[in-house]
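Sharing a structure with you now.
With one protein chain held back, the other chains of the complex are shown just where they sit.
To keep things simple, chains are lettered A and B as they appear, and every chain counts its residues starting from 1.
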Amino acid sequence: MTELTDLGVAAIRDGVAAGTFSAVEVAEAFNANVAAAQGALNAFIVATPEKAIEAAKAIDAARASGAALGPMAGVPIGMKDLFATQGVQTTAASHMLEGFVPQYESTVSAKLWEAGAGMLGKLNLDQFAMGSSNESSYFGNVISPWQRPGSNAQLTPGGSSGGSSAAIAARLCPAATGTDTGGSIRQPAAYTGTTGIKPTYGRCSRWGVVAFASSLDQAGAMARDVTDCAIVLEAMAGFDPKDSTSLDVAVPAWTASLSADLKGKKVGIPREYRVDGMPAEIDAIWEQGIAWARDAGAEVVEVSLPHTKYALATYYIIAPAEASSNLARYDGVRYGLRDLPDGAGLQDMYAATRAAGFGPEVKRRILIGTYVLSAGFYDAYYTQAQKVRALISQDFAKAFEQVDVLLTPTAPSAAFALGENVDDPLAMYLNDVFTVPASLAGLPAMSVPAGLDAQGLPLGLQIIGRPLDEQGVLNAGLAIEARAGFTARPGKWW
Amino acid sequence: MTESTYRIQGATGDWEVVIGLEVHAQVTSNSKLFSGSATAFGAEPNTQVSLIDAAMPGMLPVLNGECIRQAVRTGMAIDAQINKWSRFDRKNYFYADLPQGYQISQLYHPIVGEGSLTIEADEKAGIPEAKVIGVERIHVEQDAGKLMHDQHPTMSYVDLNRSGVALMEIVSRPDMTSPAEAGAYLSKLRTILRYVGSCDGNMDQGSMRADVNVSVRRPGDELGTRTETKNVNSVRFVMQAIEHEANRQVDVIEGGGKIVQETRLFDPNTGSTRSMRSKEDAHDYRYFPDPDLLPLVLEDAFLEDCRASLPELPDAKRARYEGELGLSAYNAAVLTADVDTFQWFEALLAETALAQGKQPAEVAKQAANWLISELFGALNKLGKSLEDSPVSHEHAAELLALVGKGTISGSIAKQVLEIMLETGDGATVIVEREGLKQESDTGAIEAKVDEILAANGDKVAQYREGKVALFGFFVGQTMKAMQGKANPQVVNEILKSKLG
Partner (left out) sequence: MSVDTATVAKIASLARIKVSEQELEAMVPELNGILAWVEQLGEVDTSGVEPMTAVIPNTLRLRDDVIDADPLTGGNRRDAVLANAPAAEHGFFGVPKVIE
């Protein structure tokens, strides 16, 4: 018999509903995997096996009583530790929030519990979601379950949703929440051979999600395949009057409308994404993806997104600027860390608390953000960046007059080794080169595993869609998935 | 326009004062600007605080429509431009009363633009003519929390009940040139806000407070460097602060010093201002559009609703009182100066007209005169206001009707009012009970007149010889003999005919 932990969201839900196995059995199996891998992978900041069991028991009881089951009934998931969970420590992987126990539940997590999911634990991430390698967590690096053949060098699971991607790849959970500010769902998915979708900005409520950059942050779903992503996203998404940027539109039945047939669809290939020095393997997997798209019946068209090269610099002004302000609330007064040196006044307490509570990357971004907003520089940096952002958005709008979706690589390389880029923030930022433009424009985008590089590490392809056209993105993803036949999984070394 | 002649007489000559006010007015609303917690004054600490007001991680602001409606109505009341597209910015700084580490405000695109209001001429106060004072803008922003310093030896305590309450910041042009003008501006602004209902104007509860910008210059010179005195919370204090600050600045300049642009505090105990050291380090607020909020776009229908809901405003009401009701300029000004006053007056007027079966315009003068010269004076003596007047407008109208119909005289009415204030009884009841009804019976009055004329033969002779001023004497004697209850008109007529 297949291991329960090899099953995905749909299979677990259907198996529980059919009585093939109980929700408690599923929760126990994943709880065991979580516990067994914690020392090696460090994917979770806190495991909550009792929560998973409690939710599973409720589902089993509901089934026994003949009650209707939710779309994720019996499915235990991992919750990125950026989502506030009532009564369960929520840290954003920071020392600042160590021990912080929210008295409220984020809208997205509440919706998932409502759909019948249970919580295996709070997943590790880059501190305040700032990073692309999961090396900025106060609670230690997440280690990818993937290794290069013949090497035990520790690889990055990507970031910032690296706990999520590692846990799914290692079968510690069938699905997880992620958040994506500049690629934090898609890049880790690509690095770990998993699937992740960031919906249109405003689809998922930001209420109760620790903020990094408000105009970019968007929650999304991560799982092993496109169908499971659709199920999870459908449960997470929806209008929330508590979030002013939440979109007041109905959530379509994405799962029910999934189709791998791209006949009559046009797939755009943005020429500016062929960046200098792109590894041949990335180029090759992209060409392969183009061929798959044609095979699925799509017409492939080259398009131009002329301002692409400015996207990263734009992002690295806007995101730190917003972060510098969003993170001002961590001051040691109402919650979280307080560092009060002897004889310190209020302002000294702030400075000491924030020095002790934030990691180096967070401080770096707060300082950049503070600088670009400061008197005399605001227009040159921030206003100019928001103008370029408008141009980037217009580029996409023009492209989408010609095509239905865009197909690009997700990241410029496969996963790199931990420690490789830590000393060079700029090199680290370049990981997001393909994912950041869609974030700036608020567009739905996903990464699907497409193949392995010469070293046996996963590579992903990215599909970007029109605003609110998650269906188009999911369908194109499904078409790629069907043709890629990606079945590789990391050997269990932990 | 005649310029104010207010000058500071320095050792080296005259100085002109230039004043601008930034008034923070708490918007009347049930709940806060961006959260659902209550705004009521005087609650237990931190009970009117939501997760949003405490800036918990992941909390987001959602705008209260009522606060926007009130700001728009206020803008309309000062004939200001209403900006159909506005947005909120973050003003970033660290302080214990500011949980988010930023205040949500409107720097770049305020909801209300240029407007103005008119302050009335007041010779006594040195305002020779009515003057238009420009309002540069009104924007909506969050209030901060409150710090308490005297509860613990080494700690300050933070209460966030006020944190996030909606304020309108109403920024004037530097159009005022004397403490009196600034006082008149603040009073007028308060009146308008209270008419509109967008702010209760309770300055002692902090619902309205002013930041006072003052500079001095030689008449006709360029503007001098200004100082800003923060959070002054009464009209009198604003005038005192200006007076003190202007004189201080003149002293500094004449002493060879320079004015430093700084924030100052007003001390109500000494009437003086002092530099606020804790805020001295240069601020860089790093304003930028709040990414948690979207642009605020006002629909025409919303604006029309706002306009339609505006009451008659003070200037229009005053003009109507003078024109339609025929009141004196002074009475019209007094009666329209405050919401409580005009509401009392209008209720009295309606009751009075009804009681006497006349049009309001026919009894308006009677009602206005009585209210201002009788009731105000009487209440003043008792240390009471209209709000807690023991005399209701129904009873007052009854009293005026008794006078109007000639049942009692004006002087008896004063007596009746005294009793009304003491007992709270109705005028008719009192008049009956005390037997104060006026005597209009010609026979009774004639008999008394005859007695008086007989007893004062010499004065009658003098009168007939041309000393007509004695007529008043005869009236007085008659009234006295009638214990004040004779109808004066009848007395006059009888005296005239008897004296020939």
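What we mean here is this: a residue touches a chain if its C-beta (ideal position, glycine included) is under 8 Å from a C-beta of that chain, and two chains touch if they have at least 3 such contacts.
In this text, all values refer to a predicted model and were calculated from it rather than measured experimentally.
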Missing-chain contact among A:L7, A:A441, A:I463 or A:I480 belongs to A:A441
Touching the absent chain when the full complex is considered, from B:S4, B:S31, B:Q100 or B:T191
B:S31
Of the candidates A:G140, A:P241, A:G419 or A:G491, the residue in contact with the absent chain is A:P241
Hey, which of B:V62, B:L167, B:A241 or B:L453 is the one touching the hidden chain?
B:V62
Go through subunit A and note every residue touching the omitted chain.
99-101, 103-104, 200-202, 207, 215-216, 241-242, 244-245, 247-248, 307, 310, 313-314, 316-317, 324, 328, 331-338, 340, 344-352, 354-355, 358, 363-364, 366-368, 370-372, 374, 377, 380-381, 383-391, 393, 425-426, 441-442, 467-468
Taking the full complex into account, what residues of subunit B touch the chain not shown?
29-31, 35-38, 44-54, 62-68, 87, 94, 96, 147-149, 151-160, 265, 276, 278, 284, 286, 289, 293-297
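The definition used in the following text is that only the chains that are shown with their structure count from here on.
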Give every residue of subunit B touching subunit A within the complex, in rising order.
51, 54-63, 90, 92, 94-96, 99-102, 156, 158, 284, 286-288, 291-294
Subunit B-touching residues of subunit A, taken from the complex the two chains share
83-84, 90, 92, 97, 100, 102-104, 106, 206-211, 213-215, 241-245, 321-322, 324-325, 327-329, 331, 333-335, 346-347, 350, 370, 373-375, 378, 382
